[in-house]
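Heads up, the thing below is written out as structure tokens.
With one protein chain withheld, the remaining protein chains of the complex are depicted in position.
Note that the chains take the letters A and B in the order they are written out, and that residue 1 is the start of every chain.
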Amino acid sequence: MKKLLLFLPMFFLLGGCYPYTEVENMDILTSVYVDKTDEDIRLGGGVANVRSFSDSMAEDPVSLISAEGETLENAIQNLYQSADHELFFGALRAVVVGEGLAKDGTERFLRYLDAQPRLRRSTAVFVTDGDLEEILEYKAINDFSAGFAADSIITTLYEEKQMRYTSIGDVMYAFSCGDAGYSVPHITVENDVMRVDGYALFTGGKMVGYTNNPSLLFFTVNGAVQRHLLGATPLITRLMTRSVTPEVQNGKLHIAARFVFAAETDSGAPVSAAQCKALEKKLQAQVEAALAYSKKIGCDYLELYKSRMAQSRADFDMEQWNALLPEMTYTVQVSVRAR
Amino acid sequence: MERKQKDILLCIQCGVGILGFGLFSLPTAAVYFGSNFFWGYIALAAAIALAGVLLFCTVFEETVYETCKAVVPRHSTWISILYAFLYTAVTAFLFSYYAHTVQNWFLDGVPRFLIALFLAAVSLYTAAKPAQDSARLIGFVGVFVLLTVVVMRFVMLFSGDVRNLMPMFEMENAMQLPGGVLFLSGFFVLVGLLGIFRMPRKRKRRSGAAAVVFAAFLFILAAAGCISVLGPVQTAQYLDSTVLAMKNLNLSKMDFLQRGDLVFIVTWSFLILCTSTLSCQIPYRTVCAVFPHVKRGWLYGSFFLLYVLCAAVVPSEELALVLLVYTSVGTGAVILIILPIVLLLVKRRKKR
Partner (left out) sequence: MHPQEICDKYVKENNAISRVLDAGYGKIYLLYIKQLCDMEAMRQDIMRPILQYWHYLKKPLSVQELYTQVLCVEECKLLKCEEEIEPQLFSGIAILLLESGEGILINIRKNASSSPSAPELNYSVWGAKDSFVENIEINLSLLRYRMKDPRLRTEMILVGKRTQTAVLVSYLSDVANDKYVDLVRKRLKTIDIDGILEAGHLQWFLKDKKFGLFPQVGLEQRVDLACGAMLEGKVLILCEGSPVAIIAPKLLAEFFHADDDESETVYFSVFSKILRFLCVLISVTITPLYIALVAFHAEALPTAYTMVLASGRAGVPVTVVTEIILMEILVEVLRECLMRIPKNIGSAIGIVGGIVVGQATVEAGIVSPLVLVIVALSLMTSFVVPDYSLSGTVRIVKFAMIFLTAFFGMLGLTAGLFLLFGAAISDTSLHTPYFAPYAPFSLRDALKSIFTNKYVSVCRPSFLHPKNKVRQKKKTS
């Protein structure tokens, strides 16, 4: 009886009707893009051409599919209709948002993606003002990255601590903390070369600004690395310690930021005290510029709110954080040591 | 030849139980009530459960049925049936909740009732093995599961932002203390009991206490991992915060385990099976003790049907979770506080 009942469930689906769709019978999306043109929403994606891996590498590894619609819902529906198979979001590596939609608001689209059960929340998000399809079709040299070259590039840069990686999870995190700001890498293809040229800055799901100030990294990435050219020697600085302390008194926000860097040269030659001083000055100006820009556009893309939340979550919930930003004051202290 | 249960087995069972019971949503619950003071809530809940376990240990001789037989012989049958019924309800809703979650996240093609059926069949089959054997099985599988869970939770903790755990305590978080602690202790009580219900009296106290403390540690670690990755707000917002946290991971150096999904799915499946086995055992064995002459096959079959019916009836994941929570907290209170106190009072009175 016991064994019979154990095997009972297995007979329910005997006869070959297994409850699944195999991976090759789905359209494997490696990247998706979305943009707004005039009044229409344009939605598309790169579908991995799986036959090309076994037959020959010469064939185009990605086929593009696209659809348009008056609203996001229509566009999504049209995309499903234009696809040959069920769309598979599990292998998605890059979400590219056109500036047109970014300025209009990306929250709904990203939330739609996030609701896909198979999607990874670690999928990278990008913003571009260029041709979206060109970015999806771009193939990095000597890289197995059909349709997700942007992700490969940003991952490499992120691992070297030279760029920030923003995933859907990061964006959702920012959404969950009120309308806190976040930054998304801005990507372009110029002269057939893809590069990340800066960051699009968002508040409440809408793009409010653009920056290529690299000191954004000092606030958001531990051990951030920057390259400088002072005189004839190329110098590398590495963020050693960071302390960002927001204080709110009488409805005024004050940020006290302190950074300690270690400087070294590529060649191993010693870094002089004068060079350190020059670097200090340069970095101080950079950081102050970043804070000033944050204050100007009222977007907390430097993620100062995280420090505030770590201090006191209850107070943070009470405060109108975004309203505090335009009035904020700050003191920055940067020191550079030779390594 | 050797047939005795060791303390460590009990600790493993309790650890597996607490992680399994709140597999997808316990961090959500802990953070929902306690925010960044979640660890304090868990610790307090564990303390209450500990007191309950100790009380339980002083009163109960062997199984509930035997104790009732000794103290209130006339009412022993219906008390035991009620006890078994409560646990059956908890287990059935547990199956339902698991089936919903597994279907939502991993097996979207498989019908929900089929998953519930499968889980019920496997765990009831294992639970119907001799008590020692199923304890050993859960102990053996549990060691690997707990090791993996601990490692993965530490990975989560450090791949996320540890700042999310700060500040450790704020006065505002202590507002919901009574409700939250009562809620969480329901889970503890339930799993604290899973292992000790047949232990010899002498060793119950020490082992029970150790097990509850161990389970609390694991629970705190699990919640901390989730919060580190998702942040406190998201953790409290989403029902299955554990799955969500896993989907955020990107271990780029781990080659084909880069996403960690495989490890998580295997560990979770083991946890699900272990927990449902543990939970099936209690009603099954109690009913076996009450009706020693009924054929085991019939008992097995009727339990099986009961589980699947209850599991299939619940239409949504939220409802399954709510039902699970209410039945488990209710059962916990009855078993750990009300029943032992009543029996203790009756016993005292009889002595006089």
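Definition applied: a contact is a pair of C-beta atoms (placed from the backbone, for glycine too) under 8 Å apart; a residue touches a chain by one contact, two chains touch by 3 or more.
Since this is a predicted model, take the numbers as computed values, not measurements.
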Field: From A:42, A:120 or A:308, residue that would touch the chain that is not displayed
entry: A:120
Field: Contact footprint on subunit A, counting only the chain that is left out
entry: 6, 9-10, 13, 16, 18-24, 26, 28, 30, 48, 50-54, 88-93, 118-120, 144, 146, 148
- prompt: Considering the entire assembly, which residues of subunit B contact the chain that has been omitted?
  reply: 1-2, 6, 8, 102, 106-107, 109-110, 114-115, 118, 122, 125-126, 129-130, 133-134, 136-137, 139-141, 256, 258-259, 261-262, 265-266, 269-270, 272-274
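In the analysis below, only the chains that are shown with their structure count from here on.
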Query: subunit B touches which residues of subunit A in the complex?
result: 1-3, 5-9, 12-13, 19-21, 117, 119-122, 155, 159, 167, 169, 172-173, 176-177, 306-307, 309-314
Message: Under the stated contact criterion, what part of subunit B meets subunit A in this complex?
response: 35-36, 104-105, 107-111, 114, 117-118, 121-122, 124-125, 128, 161, 163-164, 166-167, 170-173, 229-234, 237, 244, 247-250, 252, 259, 296-298, 300-301, 304
